[in-house]
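This is the structure I want to talk about, given as structure tokens.
Yeah, one chain of the complex is gone here, protein chain that is, but the others are all in their spots.
Which chain is which? They are A, B and C, in the order written, and residues in each are numbered from 1.
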Amino acid sequence: MARMKFLCDADRCIECNACVTACKNEHEVPWGINRRRVVTLNDGKPGERSISMACMHCTDAPCAAVCPVNCFYTTADAVVLHSKDLCIGCGYCFYACPFGAPQYPRVGNFGSRGKMDKCTYCAGGPEADLGTAEYEKYGSNRLAEGKLPLCAEMCSTKALLAGDGEIIAQIYKERVVRRGYGSGAWGWKTAYRETVAI
Amino acid sequence: MKTIVLAVVAALALGALAAALLTGAQRTAYQAYATSGARVSEPGHNLVGPTWSGEN
Amino acid sequence: MFRELGRLQGRVSIPDAKAATLEQPQGRDWRQFREGWLPWIGALAVLGMLLALFAFYFTKGRIRLDHTEESGTKIQRFNAFERFTHWLTASSFIVLALTGLNYIFGKRLLMPLIGPDAFATLSQWGKYAHNFLAWPFMLGIIFMIVVWLKDNIPNRVDVAWVKAGGGFLGDAHPSAYRFNAGQKVVFWLVMICGIAMSVTGIIMLFPFSATDINGMQITQVVHALIGVLFIAAILAHIYIGSLGMEGAYDAMGSGEVDLAWARRHHDLWVQQQEAKTASGPQIGSRGAVPAE
Partner (left out) sequence: MEQDKKGVDRRKFFGALGGASGVAVAAAVSPLTATVAQAYDPGSAETKTRYRESEHVKAFYRTNGYETLKK
């Protein structure tokens, strides 16, 4: 069965932040919540790399393991989702997440920070697919529409890949072979515990 | 016994006071992560549901 | 590649400093602590203490009150403010302990029993209780410093008390001032643990205002570890103060203890009080009541 993954080709990412904007628009994410963000390493120095990062939908997800109310679940597509009805906003998932994916609508004190929000791989939540309730809590469900996450679909430099992990890894490997270099699939070892042969 | 009841009541009252003060001083993400260049008004109720009161 | 070794810090265009951390593999270590070590440490500490107390109760039984001619005469041991301080701290501590344990064991023990929805609601309220009742607890700790610090400075009598086994081993009743060495240990334990819990708790109450993600993880580890040990220690305190020793509860319940009990457990303190009041208002306020 297809296993959904994200792959950011850091040699192609130009830090245009269009993936961030597309995500915000697609799901009507409020200001201050960033399901996806672009981080620039070695900014202004030789070897500068920009990586678009969101929830990587890990195998054996740390957020799901540490959640004190077990509000996470993994779909058959290996997408890690959570229920905002169960979430108590404790913030443990943010401590455990290697990628800083979980977001909270309120930031000051721990007591009332609100329900956690994170990238859903454009796959909605536990409510019925493509319903209003699902959209209001989790955003749109493009996977149910037979599409892929918008951030990857609209990436102008084709840096951000989404979809079946085997296919996108193949695309990336062949790119690296063709151009002769590649800085690796960022976060894959942390998220999926697999060796990418590049 | 009277002192115990008084202490429990005081604990609850102080807890309620702390709740009121801390929740009042709470900042939302759209206030915290906006720069001066952004005009952020009401960010909408999306992703938390239309019945979200701004609490919890 | 270096990405497995450590944290990757970059720059982001959004004014959220913690978003600039691209990867922090330390999250997996924290997960290992929270899901691997903490439940075991917590279960061993709490259940181990319960079993130890259980064993103690059945081998040694309650520590009884000696019935002498002074039984029935009362002496004030804790005034109203001291009792208020104790119960303010104690009642918030109990809620904090239960809701704190809920973070560790709730999903393992309670969630299968009551279902995810009810458990999530309960945990939500538990979280509020934990966050907001922390403040009366911290106030109680401050009050305790004010009212009891002066009586808890260790001195030579405590050494003798410890050498005599505190009266638990054998039948000897070593001398003690207002607080014996065991009680001083409880006091300092509450002080050290309470202050550590308060400091780490405040850091976590205002996430990322004082430290970054790895600092938050370390803070949580310290808070959780001290928390479970604190709970185990307080279980022993609750036992000895209620079930374990006859007459001990009265000190915090009504504030007045039996003079015979006081003489046996805190002889030097009784002498001090008698000297201070010259058998005045503190002692025998109710007059002698025949022993039961």
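Everything below uses one rule, namely that a residue touches a chain if its C-beta (ideal position, glycine included) is under 8 Å from a C-beta of that chain, and two chains touch if they have at least 3 such contacts.
All values reported here derive from a predicted model rather than from experimental measurement.
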Exercise for review: Return the single residue from A:Thr40, A:Asn141 or A:Thr190 that touches the missing chain.
Suggested key: A:Asn141
Review point. Of the residues listed, A:Ala65, A:Cys97, A:Met116 or A:Ala191, which one is in contact with the missing chain?
Key: A:Ala65
Check your understanding: Residues of subunit A in contact with the chain that isn't shown?
Key -> 1-2, 4, 60-62, 64-65, 67, 70-77, 83, 86, 123, 126, 128-129, 141, 143-144, 146-148, 152-153, 158, 161-164, 167-168, 170-171, 174-175, 177-178
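Quick note on the criterion: only the chains that are shown with their structure count from here on.
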Check your understanding: Which chain pair is joined by more contacting C-beta pairs, B-C or A-B?
Key -> A-B
Point to revise | Computed distance of Cα centres, subunit C from subunit A, in Å | key: 43
Check your understanding: In whole angstrom, what separates the CA-based centres of subunit B and subunit C?
Key -> 29
Revision key, fill the gap. Where subunit C touches two or more other chains simultaneously, the residues are 14, 16, 124, 128, 131-132, 205
Check your understanding: subunit B: which residues touch two or more other chains?
Key -> 19, 22, 32-34, 56
Study note, to complete from the structure: Listed in rising order, subunit C residues that touch subunit B in their complex are 14-16, 80, 83-88, 90-92, 124, 128-129, 131-137, 139, 205, 253-255
Practice item. Within their complex, state which residues of subunit A touch subunit B. Key: 27-33, 84, 89, 103-109, 111-115, 117, 133, 136-139
Check your understanding: Within the complex, which stretch of subunit A touches subunit C?
Key -> 17, 32, 34, 37-43, 51, 53, 62, 65-71, 85-92, 94-100, 107-113, 184, 186-187, 189-190
